[in-house]
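First up is the structure itself, then whatever we jot down about it.
All protein chains but one are shown in place.
Showing subunit A:
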Amino acid sequence: MSTVPGESSALSPAAFLIRGLAVGLVAGLIAFVVAFALGEPQVDDAIGLEEAAAAHLTPDEVAAEEAAADEDGMVEISRENQKSWGLLTGMLAVGAALGGLASLAAAAVLGRLGGLSARGSTALVGLLGFVAIALVPFAKYPATPPAVGSGDTIGGRTASYFGLLLVSVLAVIAVVVLANRLLARLDGWTAALIGAAAYLVVVTVAGYLLPSVNELGDFPADTLWYFRRASLVTLASLWAAIGVGLTVLVGRMYDRFAADVARRELAASL
C-alpha cells in the first residue's frame, strides 16, 4: 500500500493543535519568568511614580477616585498577586492561544512552501509570527508602563493597536501566498525577499496612516526604556519558545510519518 501524496491521517490538524497548545503553555511559563525577572522591577517603579503623583491630588479628585472604586464589580488586587499569579495567568493564556494558532499555521504551510522541510516551514511560522504579531505592532505602539496613558484615549489607542495588528497579520499571510506563487518563476531567495519587501511596504504605509500616540508627559526616560526593553525581551522569549518548541515537535512528528511511509513501501516492495 503506497501513500497518496497530500493525504495523511498521522499529520492531522488535531495532532498539530495539541502540540501547539503544549508548546504554548511552556512558552507562556518561560515568558512569565522573563517578565517577572526583567519587567516587574520596572512596573513597580512606574507604580511608585504613579502613587507619588497621586499624593498631590486635591481632596475633590481623591473623593472622585474613591467613588469610582466603590462601584459594583470594582476590586483591588494586591501587587503581590498581580505580579505573580496574575502575570502567570495572562502569560499562560496568551501563550496557549498563540501557540495553538502558530501550530495551525504550521499545519497550513506544511509541504506547501517550495522545497522547505517540515522543520523549515514550521520555524518560518515562528519567525513570521514574532515579526507580524509582536515586533511590528511594538514598533508603532510600543508597550507603556503603568502611569503612562490617559483613560480618555484608551478606546482610540486600542482600536489603533488592533487595527495595525490586523493589517500586519493579513499582510504576512498575503505575502507568503504571493512569494509561494513567485516560486514558479523565481528562485526561493528572490521570492522570499520580494515577499519581505512587500510586507514591509504594507505595514510601513499602515503605520504612517495610523495616528501616533504620545502621552508620556514627564515620565522618566530611563525607566521607560528599561520597561520597553523588558517587554520586547518578554515577547521575544515567548515567540522563540513557540518557534523552537513547535519546530522540534512538528519535526519529530514528521520523522515518524516518514519512517512509517518508508516501512510501508519496503513491505510493498517485498
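The definition used in the following text is that contacts are C-beta pairs under 8 Å (C-beta built on N, C-alpha and C of every residue); 3 or more make two chains touch, one makes a residue touch a chain; residues count from 1.
We take it that contacts and distances are computed from a predicted model.
Colleague: Using the UniProt record as the reference, specify the protein name of the hidden chain from among "Acyl-CoA desaturase", "Cobalt transporter", "Lipooligosaccharide transport system ATP-binding protein" or "Multicomponent K+:H+ antiporter subunit E".
Modeller: "Cobalt transporter"
Colleague: Among A:L87, A:V172, A:A191 or A:L246, which residue is in contact with the omitted chain in the full complex?
Modeller: With A:L87, A:V172, A:A191 or A:L246 as choices, the missing chain is touched by A:L87.
Colleague: Which one, A:I30, A:V43, A:V203 or A:L249, makes contact with the chain that was left out?
Modeller: Of these options, the touching residue for the absent chain is A:V43.
Colleague: Please identify, in ascending order, the residues of subunit A that touch the omitted chain?
Modeller: Listed in rising order, the touching residues are 2-3, 5-8, 11-14, 16-17, 35, 39-40, 43, 71-77, 81-83, 85-87, 89-91, 93-94, 96-98, 100-101, 104, 107-108, 110-112, 116-118, 121, 134, 137-138, 141-146, 149, 151, 154-155, 157-159, 161-162, 227, 230-232, 234-235, 238, 254, 257-258, 261-263, 265-266, 268-269.
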